[in-house]
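As you look at this complex, bear in mind that one protein chain is not there, while each of the others sits in place.
Chains here go by letter, A and B, matching the order in which they are written, and residues are numbered from 1 within each.
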Amino acid sequence: MILHPGILALLLGALLVILLMLYACIIGFGVLRHWDRSSYSQQQLELERRTYLISTMVNYALGFQALSLLLFIYTVDSLHPLFIGAMCATGTLNANPVGWDVLLVKIPVFFLAWLWVIVNHYDLQVEDSPLVRPKYAALFGLLPLVVLDSWRQFRYFTGLDPQIITSCCGSLFNQSGKGIASSLAALPVVPMVWVFYLWLLMLLILLLLAFKFNSSALRYLLALAAFMLLPVGLASVISFISIYIYEMPTHHCPFDLLQGGYHFIGYPLYLGLFGTVLCGLVPGLMRLLQIFAPGLGQVFKKRERFWLFSMLIFLLLLLVLVSRPLLFGSFTLQAYL
Amino acid sequence: MMRQLKILDFAIASLRRRKGKSLSIILVFAFTVAALSSVLLLTHALRSEATQLLAGAPDLVVQRIIAGRHDLIPGSYQEKIEKIPGVKAVTPRLWGYYYDSLTSSNFTLLGIGDDAPRGLPLLAGRLPKAPDECAIGSGIAEFRGVTIGDDLYLINQENLGVGFTIVGLFSAQSNLLTHDLIILEKETLRKFFAIPPGLNTDLAVAVYNPQEVNMVAQKIKREFPAARPITHDEIVRTYDAVFNWRSGMLLSIFSVALVAFCILAWDKATGLSAEERREIGVLKALGWDTGDVLLLKFWEGMFIALTAFLLGLTAALIHVFWLGAPLLAMVVKGWSVLFPEFRLVPYIDLQQIFILAFLTIVPYLVSTVIPCWRAAVTDPDSVMRG
Partner (left out) sequence: MIRLEQVSKIYHPGKPDQVIAVDDVSLEISRGGVTVLKGPSGSGKTSLLAMIGCMSRPTRGQIVLDGREISRLPERFLADIRRRTFGFIFQQFHLLADLTVEENVLLPLYPQAVGYAEMKRRVEQVLAPLGLAAKQSRKAGQLSGGEQQRVAVARALIGDPEIIIADEPTAHLDSTLATELLVLLGGLLSAGRTLIIATHDPLVFNHHMVTQLVSMRDGRVLEEQTA
């Protein structure tokens, strides 16, 4: 175990998030059991008031979770000098076998929590809050994930031992290696560029169609395509976006992007990617929920354009950040192909 | 957006109206932040100084250990090590500690030949060239009250006073390295300490490929069982681990202070005065929703937290970099074995600030969630019921 201040902050944050979520779930359980929209009773009023507490606590938990995702990458990155062979976050993550599992839970939790908060926000604007029960049931689903995330993070940090000799991005994202990371890096660049741009183009077309037509099927398609952008985008980062930014044909690391040496380009890049995915999911999800809660549709109708528009902005941000080094960078793969 | 801004406005105005209460909580919070920040800033600064110190260190240092005692290393070692594949160069180093009874402090005497040490910026003058010349660090200049052109008197192995003319003075930038350093010519030093010819203090080994350092170290160990090779990475990691551990320990201790503060915050937030309770009642009656009051309380908390954070951070910066962290002296004493007294180079790292903010603001917000909610669900008709 390394007593790095960042690790302490993360463990403390995780503990607080669990506490918040646990308390929210306990109150949520009471609300689930006694909720009766048609009741006039004082108890119902109390329950309504508790929903504010739950919303606030989950909002806080989400905010801390988002910050701790950043802090996690930050800390892992700054720990690398402790490990022989580690040169960036990849090396530190490799230093303990559960390192990658942490990210594997953190990112889904991040998206799920966002979706919960968004759905909750709109549900509260409907007079009878039709989704109270499914919402709190979902909260119970979210809790184990949050605990798992914290537990894995705890295991990861306590298992870190500076004696460990680790391998870094150079070997993990090595095209000749085995395993998922290597095969991602070994994805042929030119077809991957095509896949990435065609996917973005498809998203853009779906998005513009969604602006024009009010079809539900279109929104489901958009959500599906946006969801798939996550793997496509991450694979693209490892396969070709990274090498164009680093201007090195063998450097595939997805974390070095976040360092000052590359002007912190990774932050807006991942913001664009994650933002597009999230905003793309929302309209489809709301359409789906509308089937069970027609009141929600009335409320969301006015706000849908906001999400579509935000998605457009994130999409363009992603497009510009990826295309700039491809089009204007001095680096060209010509010589290596 | 408009609503957020106006409620923030109102929150600041409310805090201003309750000056006493707001100020007391800001001060206590700021004090907690200052304590935590001082620890973090100090250890981080020490660590970066150490990194700087080690940047110029050789890839591998070979000492000779006899029965656990450090001993002088003979020239034969050098010849054999030079023959190990991958070794670029082997440089014998001659240095030693000197106890100065006049100032009762330890100096480091380093002998240099044609191979002047890297990365030691001289404030003024030059390195010694003649047997009766020396260059000294700022600490010695201060202790002894001497400067360039003066003579520095040291007691040699024959218990005789020897005078050296000071020709160079090191700048404070490299304080950590040169604070207690006296540089003499190699042969002068040999005579001064009476080290027999052919023996040296240790050997600095340079290798071609840094990744082979461990391999070379193992080979040396096999060749000379009495040798103790120390790699550059080993030193860096030890320092890093020590600093992380120290600051982690201290942070854990100070987190008790943080917990105490959170309890205070909880208490302050729960103990709404009758006047504040009436005020929230009025707001609710006039059409503020529970969510609006929660937002108001959130902005109040945020404003308090950020103000206190900035205050505390500033106090810590002044405490550590300007005053030299006198309040942490107790703990620093442990380090002073490693380091002489020195002035840290002020610098601010975004990650440090982020971690500090996370460590302090997050617990504060969490500890005020429930009290704020309690206040926010005041019955709107409470003012009418009197």
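The working rule: a residue touches a chain if its C-beta (ideal position, glycine included) is under 8 Å from a C-beta of that chain, and two chains touch if they have at least 3 such contacts.
Keep in mind it's a predicted model, so treat the numbers as computed, not measured.
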item: Sole contact to the chain not displayed, among B:Leu15, B:Ala265 or B:Leu283; value: B:Leu283
item: Contact partner of the left-out chain, one of A:Asn59, A:Ser129, A:Gln153 or A:Thr166; value: A:Ser129
item: Residues from chain B at the interface with the omitted partner, ascending; value: 2-3, 6-7, 9-10, 13, 17, 278-279, 282-292, 295, 379-381, 383-386
item: Contact set of chain A toward the excluded chain (per top definition); value: 37-38, 40-42, 45, 48-49, 124, 127, 129
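Methods note: only the chains that are shown with their structure count from here on.
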item: Centre distance in Å when chain A and chain B are each reduced to the mean of their C-alpha atoms; value: 35
item: Parts of chain A lying in touch with chain B, wherever the complex brings them together; value: 2-9, 12-13, 16, 19-20, 49, 52-53, 56-57, 60, 64, 67-68, 70-71, 74-75, 78, 81-82, 84, 162
item: Chain B - residues contacting chain A, complex; value: 40, 233, 236-237, 240-241, 244-245, 247-249, 251-252, 255, 290-291, 294, 351-352, 354-355, 358-359, 362-363, 365-366, 369-370, 372-373, 376-377
